[in-house]
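Removed from the display is one protein chain of the complex; every other protein chain stays in position.
The chains carry the letters A and B, assigned in the order they are written, with residues numbered from 1 in each.
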Amino acid sequence: MSLLEIENLSLSIGDTPILRDVELFVAPGEVMGLVGESGSGKSITALTVMRLLPWSARATGRVVLDGIDILAASEDQMCALRGDDIGMVFQEPMTALNPVKTIGEQVAEGIRWHTKASRADAEDRARKMLDRVGLPSTKFPLSRYPHELSGGQRQRVVIAIACALKPKLLIADEPTTALDVVLQAQILDLLRDLVAENRMGLLLISHDLAVVTEMADRITILRHGEVMEAGDTARTLSEQLHPYTRQLAQASMHVPARARTHEVGQDTPLLQGAKPLLQVDSVTRDYPGRRPSLLKRAAPIRAVDDVSFSIDPGQSVALVGRSGCGKSTLARMILALDGPTSGTIRFRGEVITGKSEAELKPARRDMQVVFQDPYGSFDPRQKVEKLVAEPLHVLEKKPTNTERREMVAKVLHEVGLSPRDMDKYPHEFSGGQRQRLSIARAIITRPKLVVADEPVSALDVSIRAQILDLLAELNQKLGVAYLFITHDLTVARAITDQVMVMYDGRIVERGRTSEVLDHPQSEAAKALVAAAPDLHRAIARRLLEQG
Amino acid sequence: MTTYLLNRLAIAVITLVLASMVVFAVLEIIPGDPARLMLGMNANADQVELLRNQMGLNAPLALRYLHWAGGLLSLDFGRSYTYSVPVIDLVRERVVVSLPLALIALALSTIIAIPVGLFSAGRHGRAGDTIATGAAQLGVAVPNFWFALMLIYLFAVWLRLVPAGGFPGWSAGVWPALKSLVLPAIALALPQAAILARVTRSALIEVLNEDYIRTARAKGLPYRAVLWRHALRNAMIPVLTILGLQFAFLLAGTIIIENVFYLPGLGRLVFQAITQRDLIVVESVVMLLVAAVIAVNLLVDLSYAVVDPRLRSRQ
């Protein structure tokens, strides 16, 4: 007997069909993974079970939780179910908690509402629950406010709220997508333990095949609102019978083909007589800290601490680390968008720190950037031609209009877009196409170095594979050096020659990518490697467990 | 917390000092010699010069400012040219009309607006919301002095329920005095209530789109409970901001409304003083009103910290 039964579920919002004949079962104590790319309808399926859909949504079919027909239940019945029999954990921990209420109030609220317990009793249970999710009372009293907690800690509070009454079904919608890999591993462990302890059913929604494989007993693969394949996790993913399953699995493990010409140690280039392209010498960056009181001086926060390294022409280097380790600050300094507190950065042998914008122009020509969010990195008011041509501003000689259009057309062709696209606005493109535009903008001046800040982490796996291919191809063809900022080791493995591991503002390890990822030396690197979900490993382990 | 408070306090003091300089400077450049004005057209030059010296008008600018500002601090505003009494006495006499009027209007506006805003947001997009927002939209468009005229026509001329204007004074008893403030307060309050209701509604609707509202709903709280327990407090910041602005607006609004109803308040005093070129009175009353606005804004800033814990721990 299933805990949750979804049959023939079809749903539309307004006139747009979202789900078609979805079928999904979760047994008590079972972990069901719901996988799909963006727009596949995974989140809507979860919200249907909670009946928290937008008002214009119309659902037909059968959704039964423990004998109760969800689609036919009254709002009062649903209120009794939510929080008591079904708990839900959301993607964005930073905004999921009410900023003006203490964590104690927020955890106790559901307990009081459902059990009619006294305030003291409810707070007592809330305390125990927070202890259970790893927020001990000594460091996290009930009187803490959400803004005093980090993202991972907030997600623990959200989990405490969802599990406070030991629901029969827990729904977790991308619970770790906003967290770095180490936090992700911790939160997944916590979820796994809670589910086992209380024999809860878990519906785990994720775009990440590796995460789901590590967690789920069975998986359901969703695409465009339809179930493609469902079944035992290990078997489904090892056999890959359905073409879409195969496509997803292959894209998740995709490694672009590239000739590894730059697999040289960090000390060798000088011996070869080649000058490093970028040279960072004991760079430190402090930010003003918070004053403990009016009279005391604030201790500065050191975001980047005495970092030195160099990158050779054409080399592809990854800078990996947990969120908040200082990697983005370092990237901004390399791009001369921010100045270091001390230390120097040399680009093509010239010092670029402390220079005026006019003096920086020649350096900027050879140095470009690709951002993470393909939606936020274009001015929505301008056409592609103008956006892609923006870096031409640094050229000595301004190109004429026709020259400019020719250059844009050429570079659009190089990234796999049509020259006709230059008269469109950015919103007319999909996420993957926008990331191509972003790359086009970065290479239009034929730079020697491109700094890419999490360039594929906002993309679906199949699109991610294509973009990685494109980046690898450009690396070969144009000889451009990359500095990849990422927390995703699969990206580092796919496309870089060398890896630098950053921890707490310092670079703690550097070496050949395969070397570092397979045999990490520093604690920070070990933690990252251990936490990183890996599809190969996960499938192998599952098969091993099942014999 | 303390840093936030001290920071706000410092800003308030700086604003007050700058404002006093502006008021002083504006009145300095006004054409016309106060001494000559006081003595009348027939005075000769020597008499004027004598009075100028007595009034300290010949002292250097900075000294005159310091003298004037020092006087303000000790509530010594000087003497009115036209009434020949200390300005503070005039103010004291008038403030008992204006302050109750503004406070009643503010209270009335809040009492009407917040429930309407909650009602509207709770029924977002439904008929009740449409009617309420329509009424608020109309209310915002009505000039308060015209509304006052219509009220007089309806309640004083037609129905003869309340006096059409004038103020019997608090000595005539609390009830008759209050009665004469009812129409002016309504005239002031309703357009403000319309604005406040709109702000409350849109702030609530904005908050209702937040992720933490979904979290609260996922706990099993019904919509109404979420509105009261989670949305309202988060929506308070824009509402408080508007309340602060409205106090300033109500103070100014009294100038016109007091004229419509012939109420002997501060607004009428400053208006008469302007037409009579009684600069000392103008300067003092304007400074007083400005100080009141700054004080209220400071209060609003402090109430932000009460509402939002993030402000308490931030610098």
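The rule we apply is simple: a contact is a pair of C-beta atoms (placed from the backbone, for glycine too) under 8 Å apart; a residue touches a chain by one contact, two chains touch by 3 or more.
Throughout what follows, contacts and distances are computed from a predicted model.
Only one chain is not pictured, and the protein name UniProt records for it, out of "Peptide ABC transporter permease", "Tryptophan synthase alpha chain", "Sarcosine oxidase subunit delta" or "EF hand", is "Peptide ABC transporter permease". Taking every chain of the complex into account, the chain not shown here touches A, B.
Screening B:Leu5, B:Ala43, B:Ala225 or B:Ala252 for touch with the missing chain picks out B:Ala252. Shown as candidates are B:Leu227, B:Leu243 or B:Leu289; the residue that touches the absent chain is B:Leu289.
Screening A:Ser40, A:Gln184 or A:Gln368 against the full complex identifies A:Gln368 as the residue touching the chain left out.
For chain A, the list of residues touching the undisplayed chain reads 14, 54, 56, 335, 337, 357, 360-361, 364, 367-369, 371-373, 376-382, 387, 390-394, 425-427, 441. In the full complex, chain B contacts the hidden chain through residues 11, 14-16, 18-19, 22, 26, 29-30, 137-138, 140-143, 145-146, 149-150, 152-153, 157, 209, 237-238, 241, 245, 248-249, 251-253, 255-256, 259-260, 270-271, 274-275, 282, 286, 289-290, 293-294, 297.
We take it that only the chains that are shown with their structure count from here on.
Taking the mean of the C-alpha atoms as each chain's centre, chain A and chain B sit 50 Å apart.
Against chain A, in their complex, chain B makes its touches with residues 2-3, 6, 125, 210-212, 214-222, 225, 229-230, 233-234, 307-310, 313, 315.
On chain A, the positions that touch chain B within their shared complex are 50, 52, 55, 75-76, 79-84, 87-88, 90, 92, 95-101, 106, 109-110, 113-114, 145, 147-148, 158, 161-162, 290-291, 293-294.
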